[in-house]
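Take a look at the structure below.
Of the protein chains in this complex, all but one are displayed in their positions.
In order of appearance the chains are A, B and C, and numbering begins at 1 in each one.
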């Protein structure tokens, strides 16, 4: 289990290769990457977090995934600070003997990271800045698990 | 849409970076990698395919995913030939504006690749060789979509 | 008791500071919110709608009726939007 919270950019491809590399007990690796999407006029995104709590909250979520599914490993990297359109905000990866566990655990991690890890996104546009509102659907998604 | 069927190894990390790189219209990238898993005594895996049909079948599956979900892009790479334990057999990647579409489309692609793309796996062990049997669950999984 | 109270995102912006140390006898989070609301308009504005807020006590998410007990740190913020 590897959880990192950082302002620096990271190389998702290199992380994916390192994560899955050199082991023959997993048959399935799923990765999710969240990117800054510009649907028009986005200058950048600012991601605030709660330094004392963030890693602890993510580790709790990752541990729960490890308990619920048979997983070989879990990786979570989440950035904070100022991110330009196209930049990679975060990634999760799951490795498992079997495909369904890898997919489900990655989906679970994303649902919980979105609503239970202390990050807040602000979109800075040419015409102002707004905190991204949480969606009712994101909270409701937790009920799936 | 990029579909490749090849015997050569590929660099999944480099593929992931190239796939998602340089665009700001997608917020979510999901990748799945299938690896040769050794649950004891596996010497290597042999993957046979139907050269005339393979790329065509995968392209059909990828096109269907592009029609069903709002996707920015789809990548499928599948190897054939002899693969050692730990080797990467294949990967799919999906890019989408939103997370749910990227996850669902990747899951869909894997379900269909598993049961509808003409590949056959043979496990060569110290004590003999066996064709991997298709699982009823794999066929049943298609009913999800 | 002495509490570090932290604010994030628009709660921080509305109150105008990221953290402060306060002395309080509040027994629950809700009691603490009442104290803060009574201070100044900017607090009243930030805490106007508790349904739009989340709270963590000593860095664990909890509810507004949670007891403060021997808590050292309470944080208020909007629903998270990570990932």
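Brief remarks follow.
In this text, a contact is a pair of C-beta atoms (placed from the backbone, for glycine too) under 8 Å apart; a residue touches a chain by one contact, two chains touch by 3 or more.
Quick caveat, the model's predicted, so the values are computed rather than measured.
For the chain that is not shown, the touched chains among those present are B, taking the whole complex.
One of A:49, A:79, A:99 or A:121 touches the chain omitted from the figure, and that residue is A:99. The hidden chain makes contact, of the residues B:19, B:69, B:103 or B:119, with B:119.
Residues of subunit B that touch the chain left out of view are 34, 47-50, 52-53, 56-57, 78, 89-90, 110, 113-122, 131-134, 139.
Assume only the chains that are shown with their structure count from here on.
Steps from subunit B to subunit C, taking the shortest chain of touch contacts, total 2. If you average the CA atoms of subunit B and of subunit C, the two centres end up 48 Å from each other. Computed from the mean C-alpha positions, the centre of subunit A lies at a distance of 26 Å from the centre of subunit C.
Here the spacing of subunit A and subunit B, counted between their Cα centres, is 23 Å. Touching two or more other chains at once are residues 99 of subunit B.
Across the assembly, subunit C contributes residues 83 that each touch 2 or more other chains.
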